[in-house]
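Missing here is one protein chain; the remaining ones are kept as they sit in the complex.
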Amino acid sequence: MTQALLFKDIDEPNLADIAVYERRGGYEQLRKVLSMSQDAVLSELDASGLRGRGGAGFPAGRKASFLPKGDMDKYLVCNADESEPGTFKDRELMQKCPHALIEGIVIAARAGGINRAFIYIRGEYEEQAQILDRAIAQAYDAGYLGERILGSDVSVSLVLHRGAGAYICGEETGLLDSLEGKRGNPRLKPPFPAIEGLYGGPTLINNVETLMTMPQILRMGGNKYAELGVSGSSGTKIVSVSGHVQRPGNYEIELGIPSREIIYGLAGGPPPGRSVKLWFPGGSSAPVLTAEDLDVPYDFDSLAKAGSMLGSGAIIVVDDSTPVLDVALKTARFYRHESCGKCTPCREGTNWTVKMLERIEAGEATPMDLDIMASVQEQIIGNCLCVLGDAMAMPIGSMIAKFRGEFEKHMQRAQLTGASA
Amino acid sequence: MSGPGPGFEYIQELQGRAIPRASDGSRTPGWDQPADLTKDPAEIPDPAVIHVAPALRDEIEAAMARYPDRRSAALPALKAAQRFHGWCSPQAILEAACVMRVTPGYLTAVATFYDMFELEPKGRHSVYVCTNISCSLRGADALYEEIAAAAGEDGEINVRHFECLGACDIAPMVSVDNVYYGPLGKGDAKRLVEDLRAGREPLPELRLALRRTAASELPAEHEQ
Partner (left out) sequence: MPRPQPSEITFSIDGREVKAPEDMMLADAAKLGDIEIPVFCYEPKLGPPVGACRMCLVEIEGMPKLQTACSTAVKDGMVVHTRSERARVAQEAVVEFLLINHPLDCPVCDKGGECPLQDITFGWGGGKSRFIEPKRHFRKPLELSPLIAIDRERCILCYRCVRYSQEIPEDYQLVLLERGAESFVGTFDGHPYVAPFSGNIVELCPVGALTSRPYRFRARPWEIEDAGSICTLCPAQCNTRLTVRDERVLRVLDRNHPEVDDGWLCDKGRFAYQAMHVDERITSPMIRDGGVLREVGWDRALAEAVGALRRGGSATAALAGGGATNEEGLLLGRLLREVLGSSHLDSRDGEAVSLPHWRALANPKLAARVSDLEFAHAVLVLDCEPLDDMPILDLRLRKGARRNGVKLLIATERASALDSRADAAIRFAPGRGAELAWALAAALRGEPVDAAAQAAGIATDDLHALADALRDAGREIVILYGERVLDGDPGALLALADALGLAEQDGGGLLGVPAVANGRGLREAGVTPNAGPGLGLPALAGGHGAREIARRLASGELTALYLLQVDPVLHYSDAELWERALARATTVVAHASFLTPGLREHATVIFPAETSPEKEGTITHPDGRVQRLRVAAAHAGDVRAEWRVLAEIIERLGGAPTPPTARALSEALFEDVPFYGGLTLDGLAGRGLRWPELQVSNTLSDAYEEAEPKLRKPLRAAKGKLLVGTYRSIWAAPEVAASPALAFLTPRQRVELAAADAEALELRHDEAVVISDGEREVRARVVLRAAAPAGTAFLERELEEDGANVLRGPHVTIRTVASVEAEAAALIAAEEARAAAETETLAQAEAEQVT
């Protein structure tokens, strides 16, 4: 059921050390791409069908090909902000196998004709940042980074940049502003980062897992990699399973297996006597699914068809012991706290939603408020500057739609008992 | 100059009263703050006037040198200043601004955007308790209360709610001075505080770095 590519050697002692990594075949793909043409690297990535693992699922090869050709500073930014609730895969990958990320970065840089790379790691991951610091220093010493890598005419510099606590900096343009030393407000698109990104230059942004998959693709060959998984969702994916499951943690799966196998099979399902009430298939930004959806294949298209999304591959399971209102409040409060405040619908909509949910909790709401709340979510979706607003509106909207009865029951009960928060 | 206009008294009267705040009663520091007209405008601090400790200056300058644009060093500079001064005090921000050749306003705007900067004096140890969904499903809210109660009011330990720290596999969890521990069980809150006060590494056996992947711990029937 699991399929180990990224996780093959993951628990090997001292894998974070360059010597161990090299002994396990590390940096061989880096050597290989140095002698390949840029187009050849690109076509391997294209053939693999790899879709971005950061949330949006955009084909990685296509994105790299958008960068303009020509002699200018081009940038690669590795998105290691990993702040989507429920997601902790990049943490484990960076902690245990930092060199695979560096190797992936050089491969991606080669594909995009890029000379300057940055890793934007969330500030809370200080332990992982220190591991990366060491790994980057080792890679520079070994000649895998810097000017004329291993004597080739490829040069890539790499700087690790620590964030300081803001979910919005995971959004690619918010990340760019943050990396430029500003408040992490998302930017208007277009222009897209591939054309005008970091410091105004062409910029490729990829998630940690996406980049770490690249050495695997080169090792196997793009076509071979594409045979893994299902059509439209090739390869393996690390899923982070958390919440009401008996074995929370990261599992590498082949895309397309039934979700039930992940939640019950790998993660052990809810504690004995409990059943799945709802689950977020792709981080807290994904519309929730219920027990009825457990057999949906876990891949990009199937989850989209089921009305949700694969997102960052983080499954949060909520069992029948928890009121949906609690989940809604946690979710909405998170997005209110993390909204950057730049655009109106997100800033005001998240705030308003929290206030309404608090009123429901306090027993001061009527079913009409549920309608207003649902309509507020609709007013947010599609109208914001970036999709953080949608990231609250979609799950909240789905909870109202799927658990309306429970909300109403709560209101009645709270009104009767005069319960307050 | 312009005296108080009509309506002014009414507004003054309003100001005297307790006015309703946001629904949870919270207020953002600064919302109600007028400018102090006795102060000078906050321009870029002049190095001829502001003294910056050489070690701090070196650290910030090294950060600036890493990027094509010196402003990119804002976060590292603020972190360094926070470390040197214990918190992002106005003086700390002023010094960072002086080295970076930006206004202190610019850095304050940045500092207040990110959760990891402390804009008030804070305790020596930081304990971030993740209370986001996954952790709270596994008892994080109660854990926060326990730690806060154990830490008491003396300000030595800065206990904060935090959004998802990216460690839901060890929920409920804490980040103590940037090191992750979890899952915390009964009695761990008290032990955590005791360890910190005693100057020991807290809950050493719960350190995240010691864990193997969940996949490797799977019962035999799940192995490939």
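All chains are identified by letter, namely A and B, in their written order; residue positions are counted from 1 within each chain.
Convention: contacts are C-beta pairs under 8 Å (C-beta built on N, C-alpha and C of every residue); 3 or more make two chains touch, one makes a residue touch a chain.
Just so we're clear, the structure is a prediction, and the values are computed from it rather than from any experiment.
K.L.:
Out of A:16, A:78, A:288 or A:384, which touches the unshown chain?
P.N.:
Residue touching the chain left out of view: A:384.
K.L.:
Which candidate, B:67, B:106, B:144 or B:162, sits in contact with the chain we can't see?
P.N.:
Of all options in B:67, B:106, B:144 or B:162, contact with the hidden chain holds for B:106.
K.L.:
With respect to the chain omitted from the figure, which of A:81, A:299 or A:338 is a touching residue?
P.N.:
Considering the complete complex, A:338 is the one touching the chain left out.
K.L.:
Which residues does subunit A use to touch the chain missing from this display?
P.N.:
Per the touch rule, subunit A residues meeting the hidden chain are 166, 183, 188, 336-345, 347-352, 355-356, 359, 372, 379, 382-385.
K.L.:
To test your reading of the contact rule: which positions on subunit B touch the chain that is missing from view?
P.N.:
1-2, 5-7, 10-11, 15, 19-23, 28, 30-37, 39-44, 46-49, 90, 93, 101-109, 112-113
Methods note: only the chains that are shown with their structure count from here on.
K.L.:
Under the touch definition given earlier, write down the residues of subunit B that touch subunit A in their complex.
P.N.:
23-24, 66-76, 78-79, 109-110, 113-117, 128, 132-134, 136-138, 162-171, 175, 178-180, 208-209, 212-218, 222-224
K.L.:
Where on subunit A is subunit B touching in the complex?
P.N.:
1-4, 7, 10-11, 73, 82-88, 90-92, 95-96, 116, 122-127, 159, 161-167, 178-184, 199, 240-244, 247-252, 265-267, 280, 284, 314, 316, 318, 322, 326-327, 330-331, 334, 337-338, 340, 355, 358-359
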